[in-house]
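Every protein chain of the complex appears in place save one, which is left out.
Chains: A and B, in written order; residue numbering restarts at 1 for each.
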Amino acid sequence: MSDPVVTEGDLAEMVEQVWVSYLDPEGVSPLVVHGDNKQSSEVHSTVSITGSWHGHLVYASSQYAAKKAAAAFLAMEPDEVSQEDISDVLGELANIVGGNVKAMLPTGCFLSLPTVVLAPDTASYYPAAERISGLYGSWEGEPVSISVWQSMKQEASA
Amino acid sequence: MVIDDSRAMRMILKRIVAKLNFEAIEAADGQEALDLLATMTEVPELALIDWNMPNMNGLEFVTKVRAEGRLREMTLVMVTTESEQSQIVRALAAGAHEYVIKPFTEGAMIEKLALLGLVPTGVNS
Partner (left out) sequence: MTLSAADFAFVSALVRREAAIVLAPGKEYLVEARLIPVARQVGASGVAEFLANLQRRPNAADQRRVIDALTTNETSWFRDREPFTALSDVVLPELARTRGPANRRIRLWSAASSSGQEAYSLAITLQEHLAPGWTYEIVGSDISTEMIKRAELAEYSQVEVNRGLPATQLVQYFERAGAHWRVTPGLRRNVSFKLMNLTAPLPPMPPFDVIFLRNVLIYFDVATKKAVLRNVARLLRPDGWLFLGAAETTIGIDDNYERVAAGRTSAYRVRNAVPVGAARKG
């Protein structure tokens, strides 16, 4: 079977750039990839991709990892961030990684605005899609994963 | 002016431009930004603009601003995940002066603004 259109290596590179830019500018607290695709999450955000390619990009993590990410963006302490801040940052992270994934797909794709769910990510959310690629890791002990789902019916949009 | 539907991203941009002695006015989408601009007597020097936003996206905002003589002096910089070659060309053709792809480091953003002559001497990344 050939390589998926977005590989784990591609996702790893995108994640590294997001970390260096916003979450870990000093380069001392990276996302350490362990590959456990069964790891659980507590919150997640999704962007959908439509047009020449159909699917989703999902960013999922523990509640605390989401707090830490929000804290990094907002220059606050993790315990100071609000639920709204967490939702906002989760959405933006899905937006950024989703945008980078879209750049690797055939031209003519569109990125939706993000949806954030403050509940665990489960495969049942995407019944008509299959996971084609994923990055599973640990950020200072907290689970963070990024997965790419491809719709099983790749119809051209009307 | 910092125009992005993500408050977190607006915070990042605000912090960066504060280092360049800019005071940032925020808007969550293109329409809100245009409404704010209509009320302002002094036009901002710089606008950092996301592409994908509800109500009015960044490309539409750029097009509208470039059509309005009063706003001619504004430097328009796209800050977005949209990174296809054709998208960048479209934005530049619509009148954006520069384009920053997310994710960007603080150093990269300051360098891009320096290209536009917006960085006071003495500031380094």
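Everything that follows uses one rule, which is that a residue touches a chain if its C-beta (ideal position, glycine included) is under 8 Å from a C-beta of that chain, and two chains touch if they have at least 3 such contacts.
Treat the numbers as computed from the prediction; the structure is a model and nothing was measured.
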Out of A:Glu13, A:Asp36, A:Glu84 or A:Glu130, only one touches the absent chain, namely A:Glu13
Touching the hidden chain in the full complex, which residues of chain B are there? Just list them.
-> 83-85, 88-89, 92, 96, 98-101, 103-105, 107-108, 111-112, 115
List the chain A residues touching the unshown chain?
-> 10, 13-14, 17, 20-21, 26-28, 100, 103-104
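Note that only the chains that are shown with their structure count from here on.
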When centres are defined as mean Cα positions, the distance from chain A to chain B in whole Å is 25
Considering the complex alone, what residue numbers of chain B touch chain A?
-> 5-9, 11-12, 15, 52, 54, 80-84, 86, 102-106
Going by the contact rule at the top, pick out the chain A residues touching chain B in the complex.
-> 17-18, 20-22, 25, 70, 73-75, 84-85, 88-89, 91-92, 95-96, 98-100, 102-103, 107, 111, 113
